[in-house]
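Have a look at this one.
A single protein chain has been omitted; all remaining protein chains appear in their positions.
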Amino acid sequence: MTDSGPPPERRPSDPSARKREARITGVGTSLRRAVVIPALAVLTALIIGGVIIALTDLDTLSVWGSDPMEALRLTLSGVGNAYKALLIGSVGSPRALTETLYAATPLILAGLAVAVGFQAGLFNIGVNGQMHIGGMAALWVGFSVALPGIIHIPLAIVAAMIGGAIWAGIAGLLKARTGAHEVITTIMLNFIALYLVDYVLTTSAFQAPGRNDPLSKPINPSAQFPTLGDFRVNIGFLIALAAVGFVWWLLYRSIIGFQFRAVGFNPDGGRYAGMNVAWVYVGVMAISGALAGVAGTTQVLGLEPYRGISGFAGTLGFDAIALALLGRSHPIGVLFAGLLFGALRAGGREMQGAAGIPVDLVLVLQALVIVFIAAPELVRAIYRIKTPEEETGVTISTGWGG
Amino acid sequence: MTSTAVTSEKSIDRRATSEERRATVIGVALVILAAFVFWVFGLGVESGVTSLFNLSLPGERFQDLAWEVNSRWLAFLVSAILAFLGGFVLRKSHLKRTNLALAIGLGLLALAFLTWAAAGNSFSLVGMLRSTVILSVAVTLGALTGLMCERVAVINIAIEGQLLTAAFVGTIMGSAWGIWAGLIGAMLTGAILGAVLAVLAIKFRVDQIIAGVVINIFALGLTSFLARRVLSEAQDLNTPGSFPSLKIPILGDIPVLGTMFFDHSMFVYATFILAIVLHLGFFYTRWGLRSRSVGEHPKAADTVGINVYRTRYRNVILGGVIAGFGGAFLTLSQVSRFEENLTAGIGFIGLAAMIFGRWMPLGALGAGLVFGFARALQQKLGILGTPIPSEFLSMTPYIVTIIVVAGVVGRSRPPAADGKPYIKE
Partner (left out) sequence: MELELKGITKQFAGVLANDDVDLRVAEGEIVALLGENGAGKTTLMNILYGLYTPTSGQVLIDGEPLELLSPADAIAAGIGMVHQHFMLVPVFTVAENIVLGDEPTKKLGWLDKSRGRRVVREISSRYGLDVDPDALIEDLPVGVQQRVEIIKVLKREARFVVFDEPTSVLTPTEVESFFEVVRSLKADGKGIIFISHKLGEALEIADRIVVMRRGMTVAELDPAETDEEQCAELMVGRPVDLVVHKEEARPTDVVLSVEHLVVLDDRNRRAVDDLSFEVRAGEIVGIAGVQGNGQTELVQAITGLRSALGGVVRLRGEDVTIKSPRDIHKRDVAHVPEDRQKSGLVLQFTVTENVIMDTYYEAPISNGIQMDWDAARQQALRLVDEYDVRTPSVDTLVSKLSGGNQQKVIVAREFDRDVSLVIASQPTRGIDVGSIEHIHGRIVAKRDDGAAVLIVSSELDEVMALSDRILVMFGGRIAGEFDGSATATEIGLAMLGSQGESEAS
């Protein structure tokens, strides 16, 4: 630090414009900068994905030996078909659009859960487990009582929030009291939740009568999320939007959120200022878990056959991490990232059906996107963009704690 | 630097230190466990019932070795010892011995539990001990990988992904070109993923945990995708052979211990040797001193001319090779095919073992055996048919991991620069 003053700023000079910008995207970034890198990251991932599709097309690969031109044509058309299917499945028709929104719903919610954690410096890798526990709680409310939908659905959602909050709170409490790193504890809790769900689904309280496998009773129709006409999209999407708004308010307007962010950036500073860091950790995990729980309800109350099955959260937990990174832990960013990934999923299903590409490719695409997001220099290196001064990539962790 | 004054107890009002509070908790826990053992394992079994522990397997040199014990009386004995240990800890006269007392107590608890579970039955104790060793290998290798990286201050969360991908490559290459090719392919894969982690963490200064998580997601997605796209069509690419079991002459014939330690595939022997070699390496060689200095105080290492970046790259990639070896073990020795999500969290359990072992190779080995025991317990109890549902048994290793991480982390110190990227101006 020298005395010659801070370096010149490259931001809009009008203070109210700057204030507005800061409000939308979070302090310290400009809108343009926040979008360019993620966009390029997605593009690069798609390109690499195309290469992977081409390389694993075993049938076409064998043609290279005999007729390279034909093989090239086949390869390009294969990749082309795959991505065309992706596009059609995601935005090609009103039905496709609703499928995108439908797929985006749990992603947005789960992404918000992880994002809230990141803002406080915590890695919540346990969204999967929290979804399971929350989902089971909602399930139970779903088939145990019969109330008018207006009451039944919110009740189930609240149950899910409590379940998820408790499950995540365990990790938060362990971190607060013993310093146990939440990466390991939440992952372990994921596995425990998985087996717990399996077990619970075979108990008489939950199991569908006459079945031997882990399958629950169906929930009462009053608890099912109402859908939009003929399509699959349901009020879950509206709930997700509401959650985005809530998280935004929480992080940038509420006192609690201020503490979360302060502790996330500098726990020592927070402690010195009188914040109770241990409670912040527990609180953050609880809220994160609650959001994950709500994400879980979409898989139970918003999805045929409206029952609980083993492992119903799928890979949503990991996708959520990708989302949070892509959206830079900001609720609006998570919203857009969720829509994007929802499109990939909806399109991915079409891609598997029409072009025969396993839907796991979407996972690969997601991973590539995160790599590029987490290492902006990588994208810049590829596309020769200059590095702005503040940017050093996302850094959250500083070791095992304790 | 700080006070060297006499630490006598003064007459001022004194609150308890954290060590003393912990001793209270552990002491009370031991006493409660003593009561539990007495009640459930002791009184819960009818008198006269015995548990038969088989100490030899068919095909061994010394046959029909067994230990028959009265289930009830063993429980009572263990209960008494636990109570004694609890009292000892609560007296707080030897605070440093608290952990030792806890370890002994837990060991006895396991014994009492097995006796209870096997009441009225026979139970292959030696089989379980052998499984312990086998099931510890992947965990230990994961821990050693983590250790290699963390000793130079790079956190490696990607061990899981490294194991998985290496296992996958090992399967394919093993099926196509034989088990040795599979092994080499797996080790190379581990090294490559290690290099990716290194580049992300060192060159691009990505947050190390994020980099690790990313690699894991990538590995899971890629291997699942390829398994479905390639392996399902080309079934013959999923039938690698496996490495044979090698019994060491003479040593392998020792009852119990011989079967436990000296009759395995080379992976097991290699793991034990590796742990010893790494331990000697880190604490007695120049390579080890320099590596550790990079992990503890990279600036200091830099100022004496050690290349911090190169040291980190080298160690992380070597760690990757070890992970690759572990991945090969999973498909070329334990299970002879690749399945989706074959690893199921072993990489993370390995990290817990590393922490439990205080970032020392021999400690990682010991911790690996403890986790191996947990996993063996889970298997064996399933066979025994205890009243505990199988799903809860499956949870055992994960619960144990949480307990270990919660109980141990705050007490031991990782390398000082752990997790922080090194920035040279």
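So that you can tell them apart, the chains are marked A and B in the order they are listed, and the count of residues begins at 1 in each.
Quick note on the criterion: contacts are C-beta pairs under 8 Å (C-beta built on N, C-alpha and C of every residue); 3 or more make two chains touch, one makes a residue touch a chain.
Since the model is a prediction, treat every value here as computed from it, not as a measurement.
Set against the missing chain, the residues B:N121, B:Q235 or B:T285 yield one that touches it, B:T285. From the options B:H297, B:R314, B:R337 or B:K420, the residue with contact to the chain not on display is B:H297.
Looking at subunit A, the residues touching the absent chain are 1-9, 15, 18-19, 22, 27-28, 253-255, 258-259, 261-262, 265-266, 268-276, 389-390. Within the entire complex, the positions of subunit B that touch the omitted partner chain are 1-5, 7, 10, 12-15, 17, 19, 284-287, 289-290, 292-293, 296-297, 299-307, 416, 424-425.
The definition used in the following text is that only the chains that are shown with their structure count from here on.
Rounded to a whole number, the gap between the C-alpha centres of subunit A and subunit B is 31 angstrom. Listing the residues of subunit A that touch subunit B in their complex gives 52, 56, 58, 123, 125, 174, 178-181, 183-185, 187-189, 191-192, 195-196, 198-199, 202, 315, 318, 321-322, 325, 357-358, 360-364, 366-368, 370-371, 374-375, 377-378, 392-402.
Within the complex formed with subunit A, the subunit B residues making contact are 155, 157, 200, 204-211, 213-214, 216-218, 220-222, 224-226, 228-230, 233-234, 344-345, 348, 351-352, 355, 389, 391-392, 394-395, 398-399, 401-402, 405-407, 409-412, 414, 418-421.
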